[in-house]
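The structure under discussion appears below in the form of structure tokens.
Of the protein chains in this complex, one is absent; all others appear in place.
Labels run A, B and C following the written order; every chain starts at residue 1.
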Amino acid sequence: MTTDISADKSVFARRESQVRSYCRSFDAVFDRALGAELFDTEGNSYIDFLSGCSSLNYGHNDPDMKAALIAHITGDGIAHALDMYSSPKAEFLETFERLILAPRGMDHKVMMTGPTGTNAVEAAIKLARKVTGRSNVISFTNGFHGMTLGALSLTGNVSKRAGAGLPLGDVTHLPYEGSLGEDVDTLAMAEAMLDNGSSGIDAPAAFVLELVQGEGGLTAASRTWVEGIARLAKKHGAKLIVDDIQAGIGRAGSFFSFDEMDIEPDMIPMAKSLSGFGLPFALTLIKPELDVWTPAEHNGTFRGNTHAFVTAKIALEKFWSDDAFKDEITEKATVLTDGLQRIADMIPGARLKGRGMMQGVDVGSGGLAGAICAEAFVRGLIIETSGSEDEVVKVLAPLTTPMAQFKAGLDTLTDAASSCVETKIAAE
Amino acid sequence: MTTDISADKSVFARRESQVRSYCRSFDAVFDRALGAELFDTEGNSYIDFLSGCSSLNYGHNDPDMKAALIAHITGDGIAHALDMYSSPKAEFLETFERLILAPRGMDHKVMMTGPTGTNAVEAAIKLARKVTGRSNVISFTNGFHGMTLGALSLTGNVSKRAGAGLPLGDVTHLPYEGSLGEDVDTLAMAEAMLDNGSSGIDAPAAFVLELVQGEGGLTAASRTWVEGIARLAKKHGAKLIVDDIQAGIGRAGSFFSFDEMDIEPDMIPMAKSLSGFGLPFALTLIKPELDVWTPAEHNGTFRGNTHAFVTAKIALEKFWSDDAFKDEITEKATVLTDGLQRIADMIPGARLKGRGMMQGVDVGSGGLAGAICAEAFVRGLIIETSGSEDEVVKVLAPLTTPMAQFKAGLDTLTDAASSCVETKIAAE
Amino acid sequence: MTTDISADKSVFARRESQVRSYCRSFDAVFDRALGAELFDTEGNSYIDFLSGCSSLNYGHNDPDMKAALIAHITGDGIAHALDMYSSPKAEFLETFERLILAPRGMDHKVMMTGPTGTNAVEAAIKLARKVTGRSNVISFTNGFHGMTLGALSLTGNVSKRAGAGLPLGDVTHLPYEGSLGEDVDTLAMAEAMLDNGSSGIDAPAAFVLELVQGEGGLTAASRTWVEGIARLAKKHGAKLIVDDIQAGIGRAGSFFSFDEMDIEPDMIPMAKSLSGFGLPFALTLIKPELDVWTPAEHNGTFRGNTHAFVTAKIALEKFWSDDAFKDEITEKATVLTDGLQRIADMIPGARLKGRGMMQGVDVGSGGLAGAICAEAFVRGLIIETSGSEDEVVKVLAPLTTPMAQFKAGLDTLTDAASSCVETKIAAE
Partner (left out) sequence: MTTDISADKSVFARRESQVRSYCRSFDAVFDRALGAELFDTEGNSYIDFLSGCSSLNYGHNDPDMKAALIAHITGDGIAHALDMYSSPKAEFLETFERLILAPRGMDHKVMMTGPTGTNAVEAAIKLARKVTGRSNVISFTNGFHGMTLGALSLTGNVSKRAGAGLPLGDVTHLPYEGSLGEDVDTLAMAEAMLDNGSSGIDAPAAFVLELVQGEGGLTAASRTWVEGIARLAKKHGAKLIVDDIQAGIGRAGSFFSFDEMDIEPDMIPMAKSLSGFGLPFALTLIKPELDVWTPAEHNGTFRGNTHAFVTAKIALEKFWSDDAFKDEITEKATVLTDGLQRIADMIPGARLKGRGMMQGVDVGSGGLAGAICAEAFVRGLIIETSGSEDEVVKVLAPLTTPMAQFKAGLDTLTDAASSCVETKIAAE
């Protein structure tokens, strides 16, 4: 788009804060994107196995959403409406109700929060505290829930927490399934601590958890464990908040990450792929009996991004009107498991993580995982690590990636891994 | 856009959380918007004196931004790129540097935060605490800075604060200029308290303030007071954070609300009209010596909304390449003052508030202010109240409103006020 | 008592923590004490104008209390009884009721807290928060309420606060009368801030204040101001907690510091001179309707020091059965005022502080005040400074000091001040 973009690259060093991050792994200036591919200003193309950290589950610039959005803008469709009633909001709500909530028998209300995941989480814990009159919230090891002060308190990453410059409180962090080793029953442990009136753990307003931990190393909790936590929450009068920001919208295999489980979350913060197009959009589903907000008690200028309503509606209709897309995810997930197993087989001690299209390989060290991702980028594949030590090579490809392209991406990843393993062996 | 939109209206009652708010004042379903006008699904048009709470300073669907955005989408320009380098980001940064920062001699770095004002504020106070090693932050009576836990702690509104369900700490609230009555020197008071080593007010990491309080009743601080606070911050080793989310981008009369003052804020959170098109977008300007973030220490999926980069660049070029727009604001502000004075003259005790295109009339009670706004809506004007008692009728018209339309809007407002005052007199 | 005490002095350097403090001002090893005099191990005597910071209002080793305590111990009277019923407790309670509470029409309950002032304060604020369901507590500039975490949060001294190693929260510090200069009406200011629903000051559970600030520079609040604060507390549903730990038990002129005012505190923490003999003892008086504690909800091993019950009862009977002692205090207070005025007259800008037998001279700087106290010590007078800059020479003589000795002490102080002033003039 610019005639001499290389000259512009210096502007990042000159004017963008040091806090910038992904650009350090992927040293290119991206310009266009389509489906599962990104193109930089020098004309190089890349297969995208990152998908905006699961914000682009339907790929880049889906043609149907694109058309609808262009039509909306062309027709002077409203772009910003605070939380006034608008036709795009009505249509989104109606579609969401019809295709997502009603078929599952969910009677949740939709709360339009500020258009970021962290805001949707903040709204949920505020409401849980307000409703229960309790302050303590339970979250879990390796959980990631956002960066504003309330959500950051829930987040496990100690270096991110330190950014607050404040002690973060009012949260009890319990060990997630598997985080103390395979043999340790963390559910029993949580129950024992909560049942003990002298544990020092104050009665919780809520349990907040991801069912597959996106930033925390792609650990997927078992159905037994999740249902146990749900039961524990109920037993102690706490609300169950499933943070489906990264694992939802098909990423973990179905629309909600908990579709296959026998739980009914009280609140569900959603964001990332919700708009379908990568536009900022978030909401929190809340059980109607908890909907005791006074008007604007939680507000925000950009709650209800109208452009996102337009694309989100199309996304719901296109992908979730029947089971075809879900079946496609399932099929692709098998391919993914097989591909990752091939990589794991190269590396002693490596193990698969995650489920659905949210899988990765724990290669044992952040060093090796980082090297594999760097090598993959050289070979035209965008992919990142995950985990408290960045030890997991994480595949977050668009769910819509054509199978051939998906396999090609996996082959590139395998080659990159192979190359790194050989280099490592040579060095030892 | 839908054939039978009236049928859809029930979906809001059925599925949208009680927290929804503006829709209660403006009972219509909005569909299209252009310039300073909104159109509902029944074909009614409204003049917009709310502008998305100052998120639409350039009006709705500005044709140049619209064209650029459509071109970007049409060309499969990247829509979501996390914080990778992208050509739209480079162009935005270069334009912002060239038209805004460089002419003012500002060497600030641009931190792309999550695309909400509250996130930009959270980033600023995190950084102030990190840099200073101090926890206390000073904010002011009637200030509004957001709804996530850190920003909410800064916010003055006690009922909004109560929504946290937690005691909010680490903030000292001092009285804003004028909030203790015209005669009380709140600057001297702040200085006396901070100079006293036994005041109980711990050394502050930062002072956070709006120069015109958008939600707090449109109080505009004097140059003397603001410069005094800046001096006080420096004296006590605290960072000066000017929250220009609502008052900035021309609203208060110039690009930054402090352009006419002799201060150099250490950090400046910006949002609302930043994208120019009503798209979610926020950033925090930070002095380069404070830019000590580690990569991703504060992050967020939607930091750096690419569509917003596209429109924001056009907005900067179109409106801030020279002084013409600023002069236009100044002229319109005079008309606004005159119009509001006519209203104030009808109401004993009423007084003007604010400055630039961020002015209103304190009519003495929330009841009367609310009645005026409700009456204005019936007459086709969208306008809201402000202030701790909702006692100020607040005009936040698009800065681009054509003069005739602007005057027509003011006339409608005057008529509405007149009607309410007559009704009130009749009732007494 | 030891044959070679000088050898033992090294043990302090060797084994006592650096936190020790008064020993740095008074470099002697004290051994015996009687009335208003202290004797060191080398046989030197000192007049005591410090009285254990008002813990020895009846002087050292009062013969009647001494006799009763020896009798109690000799007869194997119980020394430690947790909070079981004991005859000394019954007798103390009956005496306190008969001589103190009943004559004033006070129906307060007596809560035996841990035997320190800070514990009595912690109990009071816990109860205020429990009763009101609110977290915020208001305290005042230059207030001192103790060193445990809850009480420290109330305390104004910023360097003492820093000792917490934590941000201290849940307290709003408002300016005490006079702390912003003589002309500023801090009561009106407090009222304006509390009446403003957007002040950021959450509804308070309690106001906590001293009527004469012992550590904060001997500022005595006026009756008007105190009654105004009491009214303000009632208006906002907050409990009024008068910390009478240092100013009570006759120090400010009558048994309670508020005896001459038209207020009824909801809670009154007491300690220091309560035992009469310098023994650790504290309690909190609470209005019966607030006495909603469950058994042991606040507890502590040494609550209800039995030896202290024995001496406290004697103290009450001996000094508070009629008005003679109060009259004596009044008379001595006049002598004190006169004496301090003589000192103030020597020093430009000096001014008297305090009331009753809790008076001092603000000499304008901590340097001069410290020099006067140091010089006084050389001359055999024990006296300390007060105030945020240690700028006040503070007289806290035993209320029982014989008049001749009291005047002698004041003469010594005058001589010390005169000497320091001359030195200072010579140096300039």
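One rule holds for everything that comes next: a contact is a pair of C-beta atoms (placed from the backbone, for glycine too) under 8 Å apart; a residue touches a chain by one contact, two chains touch by 3 or more.
Just so it is clear, the structure is predicted and the values come from calculations on it, not from any experiment.
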Touching the absent chain when the full complex is considered, from C:Leu34, C:Ala192 or C:Val335: C:Leu34
Hidden partner chain, touching residue among A:Arg161, A:Arg351 or A:Arg379: A:Arg161
Of C:Phe49, C:Tyr176, C:Trp225 or C:Phe302, the one touching the omitted chain in the full complex: C:Phe302
Contacts of subunit B with the absent chain, listed as residue ranges: 166-167
Interface with the undisplayed chain - residues on subunit A: 135-136, 139-143, 154-159, 161-162, 167-173, 175, 179-181, 184, 188-189, 192-193, 196-203, 216, 388-389
Subunit C, residues in touch with the chain not shown (by the definition above): 1-2, 5, 8-9, 11-12, 14-24, 26-34, 38, 41, 50, 52-53, 55-56, 60-61, 66, 69-70, 72-91, 93-94, 96-97, 101, 109-112, 114-119, 122, 125-130, 133-135, 146-151, 153, 159-160, 163-166, 170, 205, 271-272, 277-280, 286, 291-302, 305-307
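Keep in mind that, in the parts below, only the chains that are shown with their structure count from here on.
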Farthest-lying chain, centroid of Cα atoms versus that of subunit C: A
Separation of mean Cα positions, subunit B and subunit A [Å, integer]: 30
Computed distance of Cα centres, subunit C from subunit B, in Å: 49
Between subunit A and subunit C, centroid-to-centroid distance (C-alpha), Å: 58
Residue numbers of subunit A (touch at least two other chains): 166
